[in-house]
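Working notes, beginning with the structure itself.
Omission of a single protein chain aside, the complex is shown with its protein chains in their original locations.
Entry: chain A
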Amino acid sequence: MGVEGIGAKVLRKEDRRFITGMGRYTDDMSVPGMKYAAFVRSPHAHAKITSIDASAARDMPGVIDFLDGQQLKADGIGNIICGWQVNSKDGSPMKMGAYPALADGVVRYVGQPIGIVVADTRNQARDAADAVMIEYEELPVVVKGPDALKDGAPQLHPEAENNLCFDWEIGDEGATAKAFENPAKVIRLDILNNRLSPNPIEPRAALGHYNPAEDHYTCYTTSQNPHVARLVMSAFYNVAPEHKLRVIAPDVGGGFGAKIYIYPEEIVCLWASRRTLVPVKWTSDRTEAFLTDAHGRDHVSKVEMALDENHRITGLRVETIANLGAYMSLFSSATPTYLYATLLSGQYNIPAIYANVKAVYTNTAPVDAYRGAGRPEATYLIERTMETAARELGISPAEFRRINFIRSFPHQTPVIMNYDTGDFEACMEAGMRMADVAGFEERRTEAKSRGKLRGLGMSCYIEACGIAPSKAVGSLGAGVGLWESAEIRVNPVGTIEVLTGSHSHGQGHETTFAQVVSQRFGVPVENVQIVHGDTDKVQFGMGTYGSRSGAVGCSAIVKALDKVEAKAKKIGAHLLEADEGDIVIENGEVKVAGTDKKLAWHEVCLGAYTGHNLPDGMEPGLKEGAFYDPQNFTFPAGCYICEVEVDPDTGVTKIVQFIAADDFGNVINPMIVEGQVHGGLAQGIGQALLEGVNYDESGQLVTASYMDYAMPRAWDLPMFKVETLVTPCTTNPLGLKGCGEAGAIGAPPAVINAITDAIGNNDLTMPATPEKVWNAINAVA
């Protein structure tokens, strides 16, 4: 038992259930009468469906029903939406191809759902799904973003000419062109950002339950934002009225963005439950996850950086082709635009920036936000260019960055963002100290004596979290506000329940949020219960993504705590016959400052509920709610330094040291923050060295299992050295910036810069597999 507030390393309250096997995930849920679903999916990347014959499947043992897109359409179930309207530079709105939850005549990626079988057992459902006979007329296929724009490319959607969803721009094209008129030097680079699969280890799942007696729907689902799921399923998909739909996201086994979106499967399970009048559960297998979970990244870019004679950056011009996949997913338009190009200024004073992004359809799974969402793409582009520029100028990468760092705040970039605070040089100096950069050349020489190529790479990232001020994102096309809500219920005995619209799927909110409450009133963290993930309990919330739970979710909690504190002080002042302004609440006591007059916290709480002696006109009870809308994004930043050894005979890269010096603003729980950094780094290193989603030319996914898609394993990673520096965020009450994505954002360029430094060839793409590295070594040998 203890009072452990902000900044304390409190062990996690939620751990016990997970380490004893008592966690409760969606697939663990069962309800009486529950049946199992299997989806019939397209084996083709692009085809017309000419006939569907489910007669054999319907006759199989245990089969209750088979449903397809025709019935879905007849029942008025709406198409999948994209929640962010992006306009092309000519002002025309993005061209959205219709995306029914079950295909309507045409399939456009392998794995696209066509129908659902409901049966008594999982195996019966799968057997019957295999027995559904579908005839297809195959159509030509395009899988690469740039290929989709070529003359004669296969066309995916009648709505989108030349497969172009939008042709968007940001920044001042004219001013940027001027910077390239008489530059002292121009750095040019082609940048590929490889396509990834988020891979939470818990596969997606949904249990849809329509109760005809109550005319009420319940959906258990693996969601990072159950309220958004309820809103979208009711308002747009017409599955169930919002007031008659309860969405529960119980323990969720990792998300990383993939569980933000409302996918066809949960919609169809809920609808199928209404059609069949039985509860319907579907659990994805890993291959389905690779085929249908929204992928991330997949950018092809050209970058040009103009420099003056003092090595100052004068302009940056970027052209990007972003692969959207076959259909738009919920935030797929925002990810390669407002979450990407707004960060192209990096940590640097760049007076003129212009970026053009063409988002295109291909016959691949939808692409959307994955841990970092746009900021890893921006950071990789900028930080590889910075390192390249330093090498071409013949000065140290640190010195080149020093010349160009932003040093005064607030700083308005040419691409919308207004950085409130930061100390970029302090992070870099800390990173260089931790990495012993001064001793590197000696280590390189020693490695050479063993026949190894040693390299050092740096990445100074900045990102934007705490999405987002509702008015600002509304003006940029967001279909929703991005505030957060909280409700504080103080019980008569003084224990406290916090209802939050944030959702924890590994982030440890049950601990960190309790620490914030503990700090405020001096109650033990054990006396604080965090409630989330159930739309029947929490009124509304926008959920967890974009590292927003601290900066936005916790700020809502703070706002509600302010209201509880104000009322508790009024009651305390009344009971203690003191002036309200003299009351302080600390260490579990309500005191009159400067006297020995005091009440225990629970006495005041009880007083609020007995109502026997309250100030005139005061309502009984102690419960307050708040909605918090952020004033600005927050801007975590830091410096990562990677040191590698490459074996020139095999091309194998070993990371011998990885340093992270991050500025996340204030920190609630350093243990949890470090854990978030470790996990992000692993995903960033995974992108750099191992991971890549590959489709063949016919649109078949060749990386559809863990035997083909290289997930980072313990053997691939080093122990990390992690430190945090603090410049508190100036725009939220706790000074928090967010730490959930930094590792995945900052790590990839540090790794690639280290390898290219080691091998002396800058022409290298991610993932830097041994084959690619070996070829790169031998191309310059």
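Annotations for the structure displayed:
The rule is simple: a residue touches a chain if its C-beta (ideal position, glycine included) is under 8 Å from a C-beta of that chain, and two chains touch if they have at least 3 such contacts; residues count from 1.
In the analysis below, contacts and distances are computed from a predicted model.
The chain not displayed here is annotated in its UniProt record as "(2Fe-2S)-binding protein", chosen from "Response regulator", "Quinol oxidase subunit 1", "(2Fe-2S)-binding protein" or "Phosphonate-transporting ATPase".
Contact with the chain not shown here comes from a single listed residue; of A:G5, A:G23 or A:P648, that residue is A:G23.
Touching the chain that is not shown, out of A:W168, A:F521 or A:F720: A:F720 (per the contact rule at the top).
Within the whole complex, the absent chain has one touching residue among A:E4, A:D65, A:D167 or A:E202, and that is A:E202. Summarising the interface, chain A meets the missing chain with residues 11-12, 14-25, 27-28, 121-123, 199-203, 251-254, 256, 283, 285-287, 505-508, 671-672, 674-675, 678-683, 705-707, 711-715, 717, 719-720, 743.
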